[in-house]
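Only one protein chain is missing; all other protein chains are in place.
Then we have subunit A:
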Amino acid sequence: MRDGWGRRLVIGVPFAWLLLFFLIPFVIVFLISLGSYAFGQPPYEAAIVWEGWRPVWQGSFDNYVFLTEDPLYWRAYLGSVQIAGGATVLCLLVAWPMAWMIARADGKWRTLLLFAVILPFWTSSLLRIYALMGLLRPGGLINSALMGLGITDQPIQMLQTDFAVYLTIVFTYLPLMVLPLYSTLEKLDGALLEAAADLGARGWQTFWTVTLPLSLPGIIAGCLLVFIPAVGEFVIPNLVGAQDSPMIGDVLWREYFNNRDWPVASAVAIVMLVLLVVPFMLLRNSSALKGET
């Protein structure tokens, strides 16, 4: 390009912003995670102390060792992956038929159904979680209905359980799963289904051998869109989960806001990053997503 300086400026400004507000913060978190807890303001001993212009190394990996020794953190990392994974599968099971129905609908109906999926996506997730909590609470509609029908004579405890966490994740992230599924199903060539039928495939056979494999890119994209934010979820386990919820986002939050232990909170954050971002980068470089983006 001719205007070399202009080009450098156009790249340089956003580059500088991202360096300052995205990359450097992680370097700082990493340095704090190597420090140790101390009473004071800020409440930690830095890993590197300056004596004049001479840096003196005081840091250690003690916080990381601590994370491996306390089963609480192990349980939280594994629990997050397990809950997010389970909820993603459930979400896929609910979303696939919806996406299929939208893709098969025509004209006005298709627009209307798409609108119905996008509307919750644009409203506040916190308010939607609150709406679901209203149904699940002991005096809520579900319990009233169950007791009215005589199925149970006492309210069933649904909030503060793992069941509520799964249900709420599915409910909140459902649009994120439906939309990518819809966009692959929409492109699906109807002639392929007719061909399968002509060759004698029954409904379920066509589904397993033709429709489902062809919607794979949408399935992968949707699962990533749900799984990745669900692993780090704080709001849902905190509001509807059990008291000692086994999710790492909640643990990090408590470590920072309740215990005020910055170095341990930082170490939790760094491990979370490594666990989550590395697989994502690998997946993004794999061929599966190439077609999508």
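Here is the rule we go by: a residue touches a chain if its C-beta (ideal position, glycine included) is under 8 Å from a C-beta of that chain, and two chains touch if they have at least 3 such contacts; residues count from 1.
Convention: contacts and distances are computed from a predicted model.
Peer 1: Given that one chain of this complex has been left out, which of "ABC transporter permease subunit", "Lysophospholipid acyltransferase family protein", "glutamine--fructose-6-phosphate transaminase (isomerizing)" or "Alpha-ketoacid dehydrogenase subunit beta" is its protein name according to UniProt?
Peer 2: Not shown, but named in UniProt as "ABC transporter permease subunit".
Peer 1: Of the residues A:28, A:49 or A:195, which one touches the chain left out of the display?
Peer 2: A:28
Peer 1: Using the definition of touch stated at the top, determine which of A:98, A:169, A:196 or A:221 touches the missing chain.
Peer 2: Touches the omitted chain: A:98.
Peer 1: Contacts of subunit A with the missing chain: which residues?
Peer 2: Residues of subunit A in contact with the hidden chain: 1-3, 6-7, 10-11, 13-15, 17-26, 28-29, 32, 42, 94-95, 97-98, 100-101, 111, 113, 115-120, 122-135, 137, 139-141, 144, 170-171, 174-175, 178, 228-229, 231-232, 234-235, 239, 249, 252-253, 256, 262, 265-266, 269, 272-273, 276-277, 280-281, 293.
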